[in-house]
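With one protein chain held back, the other chains of the complex are shown just where they sit.
Per-chain numbering from 1; labels A, B and C assigned in written order.
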Amino acid sequence: MESKTRRGILERLDAGEVVVGDGGYVMQLERRGYVKAGHWTPEAAVEHPEAVRQLAREFLRAGANVIQTFTFYCSEDKLEISGNVTNITGAQINEAACDLAREVANEGDALVAGCVSKTPCYINSHNETEVKAIFKKQMDDFLKKDIDFFIVEFVDHVEEAVWAVEVLKTSGKPVGATLCISPHGDMSGVPPGECAVRLVKAGADIVGINCHLDPLTCVRTVKLMKEGLEKAGLKAHLMVQPLGFHTPECNFGGYTSLLEYPFAMETRAITRWDIHKYAREAYNAGIRYIGGCCGFEAYHIRAIAEELAAERGFLPPASKKHGLWGAALEMHTKPWVRARSRRDYWESLLPASGRPKCPSMSTPAADYDKKMES
Amino acid sequence: MESKTRRGILERLDAGEVVVGDGGYVMQLERRGYVKAGHWTPEAAVEHPEAVRQLAREFLRAGANVIQTFTFYCSEDKLEISGNVTNITGAQINEAACDLAREVANEGDALVAGCVSKTPCYINSHNETEVKAIFKKQMDDFLKKDIDFFIVEFVDHVEEAVWAVEVLKTSGKPVGATLCISPHGDMSGVPPGECAVRLVKAGADIVGINCHLDPLTCVRTVKLMKEGLEKAGLKAHLMVQPLGFHTPECNFGGYTSLLEYPFAMETRAITRWDIHKYAREAYNAGIRYIGGCCGFEAYHIRAIAEELAAERGFLPPASKKHGLWGAALEMHTKPWVRARSRRDYWESLLPASGRPKCPSMSTPAADYDKKMES
Amino acid sequence: MESKTRRGILERLDAGEVVVGDGGYVMQLERRGYVKAGHWTPEAAVEHPEAVRQLAREFLRAGANVIQTFTFYCSEDKLEISGNVTNITGAQINEAACDLAREVANEGDALVAGCVSKTPCYINSHNETEVKAIFKKQMDDFLKKDIDFFIVEFVDHVEEAVWAVEVLKTSGKPVGATLCISPHGDMSGVPPGECAVRLVKAGADIVGINCHLDPLTCVRTVKLMKEGLEKAGLKAHLMVQPLGFHTPECNFGGYTSLLEYPFAMETRAITRWDIHKYAREAYNAGIRYIGGCCGFEAYHIRAIAEELAAERGFLPPASKKHGLWGAALEMHTKPWVRARSRRDYWESLLPASGRPKCPSMSTPAADYDKKMES
Partner (left out) sequence: MESKTRRGILERLDAGEVVVGDGGYVMQLERRGYVKAGHWTPEAAVEHPEAVRQLAREFLRAGANVIQTFTFYCSEDKLEISGNVTNITGAQINEAACDLAREVANEGDALVAGCVSKTPCYINSHNETEVKAIFKKQMDDFLKKDIDFFIVEFVDHVEEAVWAVEVLKTSGKPVGATLCISPHGDMSGVPPGECAVRLVKAGADIVGINCHLDPLTCVRTVKLMKEGLEKAGLKAHLMVQPLGFHTPECNFGGYTSLLEYPFAMETRAITRWDIHKYAREAYNAGIRYIGGCCGFEAYHIRAIAEELAAERGFLPPASKKHGLWGAALEMHTKPWVRARSRRDYWESLLPASGRPKCPSMSTPAADYDKKMES
């Protein structure tokens, strides 16, 4: 792949291009042996940079135009709560993560986004000055490195996200902000449309949804944000980076309320064909920054790039190892597998769970249930 | 992890140790963007050694005592059929794969196994001389490198496996042989017990089952092999490296007959808790070489090592990033997630598919169905 | 059972008694061979009175305090549309049905309710005079016979139900009115609370919900009606007669939108244990007239009576042939069946469908789906 002059995120979105995001780091690195479930902290950026770099590279090859820094939950207060006994500081992680991301991004046509997420401080103190100081510290770490823009993500109170945007905007770099909320609104009951308005007023250039719920639900929530912006006469780019899991029962509280979270989510994993539907739906909704969060592996990102190949004019590098819609099966030795090398086969397949003794839906954790009823 | 003197595979098994195998390469590298489904050939060993190395390293950290060379389907005749247009020869792949495996194995206490699998030649010509020549060529490639023993795997006619064993035994190195067959026997109708007898008589030091069917079914087949050996007054070590998928419908023909193969297998993926049951069952059946095949990721291998930690006396490196039985959830912020930090929670959970519009079993491809009835 | 002096429906409800309704006639008589699905007309009252009488008697023995006349869809205009080629008139059916109901009711402590349901005329003409004339004709048929009160049921526009109530109130007899609507409101978008207010203002003594949706959903809708009445400062007795099927997907449009309607509803049938939960939930919601509609068989009605036996002070005749909570299994010859003679066994059982190749939810007919989204 020839290197091109690096064009900024807003340049691309303003030009109407589709920007493909990357996938999820923490859950995938947990499976690979580098992140501890429950803590979900990113010390692997320092401890095992080769593992993080390899995962980022897979997303790049799959078509990602943005490599996010692996700095999830990396505020000092969160590291402490999670029992950080490694003596690795947040600053060390932030810096290592920026370097890794830059290195991989430069292997292709990708930008680096410095990422901040919700802080325990917000819930505990609800003190604007303290929370903003935490975001400021992280921003300062990032600004020592070569990053292209910022993403605020995985925040479930719009107020906290607004504070983050206000801090990050002082850098002069573009800021995207995604909430992990449902169509019902944020944790304080602010509806998605109103959330979007507040974020854009605070300075966010891109707004949307990430994590917590399945792809089509997240697209639905972004649509509500779009409607809110339109009603308010505001404009912003839209982004979506949903879960790579089916979560039909918990469209209020998010996947942590599912009984299977986090160690038995396998059966809920979305297929590449689910992704085709998602990418098309997101595109049709006017969303132009389309990626994934927990559960999104490289082949899911590739499926976004393949679904939108006509619109974008090219396929990602990893498509060299993928026959579109199963085309490469046509040379399989078994006739019944060859018969599956067709788009309509995969589009209409209802995949069996192979678990006849298991249910197809579970009952989410009780407190959320109650909220749903009210 | 301190390096130890390298002890051979038979030395370990003779001493009654549990040897943990590695997981599956081709399906996982397909998802990561380096292997083409339908072809399933291992040219990535040459094209993207860092990707293969990283995956092998994950298995090592998870507890694997053996790193298999990434040489699946790497006979020249298979590469040709799969449309090998890369100008990369089988010899190049074999050599690169040996180097990779060695490098990773040396990062821990692991052995390298040179692997051969079934050849198209066997079905096409059924000519012993030709088939043996193919295995000889692969063996010669491996013997130029530093490998510890051989594994014959993914063969569904015991006759072809016997030929492979006969060739590989000429090297003087130990040979393991695993068939991809069901409890019903091989593709010519030879029952598992008789298959085991023939393999051992041909010189195999270790016999067992790999791929094609789910963990508990594969253990069941190995038990039938063991019974066959006992009746014949023969002795051999036992190994098992099953699928990481639930396949309740196709216990004759194997997973390629499932409608979901190969692009919608997500819902069938086994959890780490399924692995605990499998590892215990395999151990109780007297199997001491316990690993995985397609669908086994690093965290599944780690679960084998964790289930058998008491018997082995140690945990693998990757357990530093894993609370046993969900223990690390006890510091989660949400009370209902903290309530999941218990063994009995995960052992008794019946995970929901999240797909209420999908069935729980599919109807395997027709020709196999017919065979099952007869 | 000793005969008692016949006390009226309002007398009973005013005294705080629980009145148990009867079950569904048309779907059950379809299965028995006396009603044609698609037409759903009640000519069997004339053609095969012994079959209708036997079904009514089963409900009575199961505990029903009301026997409804088998006059569903029995307006002349509906009979015509349904291709009535029998030369049996609506008047003949109405009279035969009254006689049957009376005869059975007198075998126990039951009242007879004369029933009218929605008319094609309402949709076609939307003419109050014409629609009211149809209800008047039916009422006159009923008044020739010995009936105790009226029920308006299976109406999905509250306006039509109001017209029916206005007509029937001229008889001087008590009138109950149940709509077949969801918590979303009637077909014109009138919310349940507002529907209840209009019905009570029109003169209905009892209001509630029947048919179309599953028991717990119907209870939820009656609760909304109750809230509406409370806000309006009105009072009325509440009744509920839901489907005997699980309908989780179609809580807007009702069961005709399910793919399985009407000939593959078996898998959705509720168990007697589902009924216990329903009866308790209805009772707790303040509903005192509790029965069933399509899908309710005698043993479901008995389960209502058994769940509320303590509140009512007695068991129904058919409980002589039923051990409470499976008690009679304790003398079964097989030990594993004896182990099921416990309340907690049946309360916690999640019954398997026995259909691993079928989904657990279907996609309701398209037009309703669209409505749900909007």
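The criterion applied here is as follows: a residue touches a chain if its C-beta (ideal position, glycine included) is under 8 Å from a C-beta of that chain, and two chains touch if they have at least 3 such contacts.
It should be emphasised that the depicted structure is a prediction, and the values quoted were computed from it without experimental measurement.
Asker: Of the residues C:54, C:127, C:170 or C:284, I need the one that contacts the missing chain.
Answerer: Considering the complete complex, C:54 is the one touching the chain left out.
Asker: Sort through A:161, A:258 or A:358 and give me the one touching the missing partner chain.
Answerer: A:358
Asker: For the chain that got dropped from the picture, name the residues of subunit C it touches.
Answerer: Touch with the absent chain occurs at residues 30-39, 50-51, 54, 57-58, 61-62, 81-83, 120, 214, 245-249, 256-273, 297-299, 302, 317-318, 320-323, 326, 328-334, 336-337, 340-341, 346, 349-362, 365-367.
Asker: Would you write out the residues of subunit A that touch the absent chain, in ascending order?
Answerer: Considering the whole complex, subunit A reaches the absent chain at 356-363.
Asker: Just the residue numbers, please: which parts of subunit B touch the chain that's not shown?
Answerer: 350, 352, 356-357, 359-361
Just so we're on the same page, only the chains that are shown with their structure count from here on.
Asker: Quick check on the contact network: minimum steps from subunit B to subunit C?
Answerer: The distance in steps between these two chains is 1.
Asker: Closest chain to the overall C-alpha centroid, by per-chain C-alpha centroid: which is it?
Answerer: A
Asker: Using CA atom averages as chain centres, what separation in Å is found between subunit B and subunit C?
Answerer: 59
Asker: With chain centres taken as the means of their Cα atoms, state the distance from subunit A to subunit C in Å.
Answerer: Using C-alpha averages as centres, the distance is 49 Å.
Asker: When the centre of a chain is set as the mean of its C-alpha atoms, what distance in Å lies between subunit A and subunit B?
Answerer: 33
Asker: Of all residues in subunit A, which are in touch with two or more distinct other chains?
Answerer: 350, 352, 356-357, 359-361
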